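Removed from the display is one protein chain of the complex; every other protein chain stays in position.
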Amino acid sequence: MRAPERIQALAAFVIKEMRHILRDRQTLTILLLLPLAQVVLFGFAIRTDVNDIRLAIVDAAPDDATLALRARFTGNGRFRIVATAATVDVLEPLFRRGEADVALVIAPGLARALADGTPARLQLITDASNPNTGTTMQTYAGAVIRTWQAALPGARQGVTIEPQVRMLFNPTLESVNLFVPGLIALVLTLVTAQMTAISLSREKERGTLEILLVSPLRPWQIILGKVAPYLLLAFANVVTALVAAWVVFRVPFRGSLLLLLAASTLYALVGLALGVLIAARTESQRTAMMGSMIGTMLPSTLLSGMIFPIASLPWPLQLVSNIVPARWFIVIVRGIMLKGAGVVHLWQELLVLTVMFTVLLAVAIRSFRARLA
Amino acid sequence: MTLAIEVRDLTRRFGSFTAVDSISVDVAVGEVFGFLGANGAGKTTAIKVLIGLLAPSSGSARVAGFDVLTQSEEVRKRIGYMSQRFSLYDDLTPRENITLYGGIYGLADAEIRARGDAMLNDLGIMHVADKLVSTLPLGWKQKLSFSVAMLHRPDVVFLDEPTGGVDPVTRRQFWEMIYAAAARGTTVFVTTHYMDEAEYCDRLSIMVDGRIAAMGTPAALKAEFGVSSIDEVFVRLARPATATAG
Partner (left out) sequence: MRALRFLLRKEFLQIFRDPALVRMLFMIPVVQLLVLSNAATFEVKRARMYVVDHDASTMSRGVVDRLAASGRFVRGGGSGSVALGDDALMRRDVEMVLTIPPGFERDIVRYRHTAVQLLLNAEDGAAAAVTQAYAREILARYATELGTELFPATALAGARAERPPVRGQPAVQVRTRGWYNAELDYRHYMVPGILVQLLTIVGTLLTAMNIVREKEAGTLDQLNVTPVTRSVFIAAKLIPLWIISMVVLSIGLVVAKVAFGVPMIGSLFLVFGGAALYLVAALGIGLWVSAVTETQQQAMFVNFSILMVYLLMSGLFTPVSSMPEWAQWVARFNPMMHFISLMRAVMLKGAGFADVARQLAVLATAGAVVLTIAVRQYHKRSA
């Protein structure tokens, strides 16, 4: 077959694959709507800050001073008082049932102790089963006590070093700004790696792949035909996710849209190559799916910096995170969207993805051939 | 005459396409009924309605004395089905498949064993009884499907192209089994593409474009069309259909 004919054959094949996907309305609808729904849902729902702290107060002998202290907590928007009791016995069940996060225990005779200058004893108990929120809540409660204390008559001030903190690129630490890049990565992984892995292994299972292989199309052309529609879908997904992020949440967009789309395409290609590799190495749709789930989804959420900072990982996992494509892609997307970074700043990440794509593709095609030979 | 299958004006549509167009068929108990038609004539759709896998769009059907729409569970207890596409478990052995279906139809353990062995012997596939089905050639898989469909001695058995892709010797064996079943009182409703097989049927119908174009004993049909074989009857009937379908 001469080159033009071959191109024609390839085009026919790609069109056939597109029809296949377009005909399956249900899947297509989900594929197009899912990213949109996710950005909206999680943009609103996912908050890493702590803003509703349930407080239990143990005040054995209420007096003016304890009431003033309690008022400080009531007046603070972060705290919600769920119980007030005279003895500490109530705390244990409250904590066990998860109905209180922090308890403030005030020793009897607070007003007198303050007046006498004898130590007034307060105790802050936090549910530290979650150490993150536990520590944060403790800090907030401590701060309330300090303000109360500073306002006491006769209080003398100590030394303060005030940290003036500026958060660059995301001054309010808006969670949605941080999640959108991660979500884009996740959706792309799903549409590219997983869908390709499954659709190819489906053809393997059904034996239809063999029919394609005896056609004059070359193996790489068959693979290209199978992945091209998913590449288009991935592209549509990135655009919808971005539009949703911008329209609904006003997520800033400081860099070049063109660069972002180019990087997304590159990332999608890495995902597709990975999907082909998984399909080549597995026998059934079921194992392909399990494999792609474990091989792509979990690392993409947990070892990519999407939720947990890379810097927090123990060093062996930091090393592992280097081979997770999403890790590099998220840096690129965040860089472009939040910092307005350009190729000058991101060339290393882009290079890493390009290398990954080349290597994965080579391995995938080789193992596909080995399987079929 | 008691009827094993009683179909009245049965219609099944898929959207605007009418796959089965108001057909009426009666099959007597113990009869071997050939259900013929070109590819896409609506045979498989009609069978799926009769065995309760598809709901009819209109019309009614009774199988083994029960209405397929309202008493489908009663119907299911009394029928066997062998689908066109192999539909037993590839990752189980023949014996495991037989045991599964025997258990589902409520046969006792001893009965499952006895009947299973008898069938595997009759069909000459005893030696592969404990090999995975996926490793068997198509002909043997078909034999297995047949034995599973007949395992619980159903009143009516539906065979959708049982001999498709099977060698001539095995086809003969199949028809011997079919006759044996009919002799025991099982009604056989069978579709086929082989016109020589059609001659073995007590009666047959020929479906064209969702309708029944002709029905009767092989001899009567040949006489009606003035030809010497069912093959010719079929070609006569099917030709206009292929012409209009383009």
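As written, the chains take the letters A and B, and residue 1 is the first residue of each chain.
Going forward, contacts are C-beta pairs under 8 Å (C-beta built on N, C-alpha and C of every residue); 3 or more make two chains touch, one makes a residue touch a chain.
Everything numeric here is computed off the predicted structure, so don't read it as measured data.
Novice: Sort by label and list the shown chains the missing chain touches.
Specialist: When the entire complex is considered, the left-out chain reaches A, B.
Novice: Hey, which of B:Val25, B:Ile79, B:Val128 or B:Leu221 is the one touching the hidden chain?
Specialist: B:Ile79
Novice: Quick one: say which of A:Met18, A:Leu67, A:Ala85 or A:Ile145 touches the chain that got left out.
Specialist: That would be A:Ile145, which touches the missing chain.
Novice: Touching the absent chain in the whole complex: find that residue among A:Val14, A:Val58 or A:Met195.
Specialist: Hidden-chain contact among the options goes to A:Met195.
Novice: So which bits of chain B touch the chain we can't see?
Specialist: Touch set of chain B with respect to the missing chain: 51-55, 72-73, 76-77, 79, 81, 83, 85-92, 96, 99-106, 132, 148.
Novice: Suppose we count only contacts with the excluded chain; which residues of chain A make the list?
Specialist: 24, 26-27, 30-31, 34, 37-38, 41-42, 44-52, 54, 93, 95-98, 101, 113-136, 138-139, 142, 145-146, 149, 152-171, 173-175, 177-178, 190, 194-195, 198-199, 202, 282-287, 289-291, 293-294, 297-298, 302-303, 305, 307-314, 317, 320, 331, 334-335, 338-339, 341, 345
What we mean here is this: only the chains that are shown with their structure count from here on.
Novice: How big is the gap, in whole Å, between where the Cα atoms of chain A centre and where those of chain B centre?
Specialist: The answer is 55 Å.
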